[in-house]
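Structure first, commentary second.
Missing here is one protein chain; the remaining ones are kept as they sit in the complex.
After this line comes subunit A, so read on.
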Amino acid sequence: MTDLIRNTAAETAAAIAAGEVSAVEVAQAHLDRIGAVDEKVHAFLHVDTEGALSAARAVDAKRAAGEELGPLAGVPLALKDVFTTKGVPTTAGSKILEGWVPPYDATLTRRLKDAGVVILGKTNMDEFAMGSSTENSAYGPTGNPWDLSRIPGGSGGGSAAALAAYEAPLAIGTDTGGSIRQPGAVTGTVGVKPTYGTVSRYGLIAFSSSLDQGGPCARTVLDAALLHEAIAGHDPLDSTSIDAPVLPLVAAARQGAGGDLTGVRVGVVKEFAGEGYQAGVMQRFNESVEILRGLGATVVELSCPSFSYALPAYYLIAPSEASSNLARFDAMRYGLRVGDDGTRSAEDVTALTREAGFGPEVKRRIILGTYALSSGYYDAYYGSAQKVRTLITQDFARSFADVDVLVSPTTPTTAFPIGERADDPMAMYLADLCTIPSNLAGNSAMSVPCGLAPEDNLPVGLQIIAPAMADDRLYRVGAAVEAALNNQWGHPLLEEAPAL
């Protein structure tokens, strides 16, 4: 059964469609794997055994009835616990939502179910997606399958770890400042932040509405493309959803896997290097650039001077929106309620509940955001940050006039030990240095494995950035790099991970 969990999503779907294996067998193999390793990894907050098996049975019944199956029918998936799932607990990694069972499915959840994808359960994450290590989860940290004492990245550490631990071939993340890409980089998996507005946010518990974007996580670029096509597309329930056809991402991945990047212009962002960047990370990154050149791409160095203001701008915009988005957790209608002993006012119960239900990082950001939006400070903080956002968008626009994609390391370092940065928020925030600009500009970006850093033998990610509504370029370039590296290594990078 080992193959069942090591197969790619594309292989699994093909095997199920061909009747070589049933969806139930595939689901059971993954549930067994979760049962065997998740106590160590802690990728899942909730495993929905019954739901998964019943979804798998439905796929098998469909096949038996001779109905056509979608490209991902029967493939198991780990869903970040930030998307609502009807009848299945959803916590966003927070105590304040402990025990909440949503009465509705997120649009993304609905689309996965409609595609016959088998949702295994909900994955661990930093509380309300605030963090870069999954240590901010109210339910304990997740271990990086490469080294369980290290962080799997965040906020979507659970989804990335589930992939690297072979608990699921597909996962869903959300990327507000790098929460898909950075976990992908440090776990040796693929993560894509789609163009803002191309994957519905309806049912995604909001952290920062103007930055949040759901996206695919997988072990291969092709699998990510298959998943991306399944979840993308206009949603009338999300006003910021873009009404445009889904790009041919799978076709782009297949084209890229052919290995020819002739005519593709690649820009290296000068600002993403220097102090704070681990030597082994830069080494693997530079080798990737050479691989791109070898595949026929032209490579130029570019400057995006406003990127140095991205981090401060992000830490004003995201907390500002979060302070408002998280106001609804008031103990009135759902979730935790503390101190309601019949003597206290609603106001006191709300205050006690928020005090007990939110973790320190969430409180930090609510306070920061509340302050930044205050009358008298709004222009200096939120207003200025929005201007920086415009400048960053302009830097990207200028760059994309000359190149098709930009590349950088996904994150400046490899996975750090659990606890190392827990008391140093600023050090933690630096993990998202290279990923944040794309969230501020709303464009698309991917992290694809590009080797192990020699000094610690941990995975390094290559970030590829494309303009908004040009996500297909990520897949072409990403698949080309992936194919070249797999060829060079003789196998996918993940096979070098220690057995759990």
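Methods note: contacts are C-beta pairs under 8 Å (C-beta built on N, C-alpha and C of every residue); 3 or more make two chains touch, one makes a residue touch a chain; residues count from 1.
By our rule, contacts and distances are computed from a predicted model.
The protein name that UniProt records for the chain not on display, among "Aspartyl/glutamyl-tRNA(Asn/Gln) amidotransferase subunit B", "Sarcosine oxidase subunit gamma", "ABC transporter permease subunit" or "Fumarate hydratase", is "Aspartyl/glutamyl-tRNA(Asn/Gln) amidotransferase subunit B".
When the whole complex is considered, the residue among A:Thr198, A:Ser306 or A:Ser320 that touches the unshown chain is A:Ser320. Among A:Leu163, A:Ala206 or A:Val448, only A:Ala206 touches the chain left out of the display. Mapped onto subunit A, contacts with the missing chain fall at residues 83-84, 90, 92, 97, 100, 102-104, 106, 201-206, 208-210, 236-240, 320-321, 323-324, 327-330, 332-334, 346-347, 350, 370, 373-375, 378, 382.
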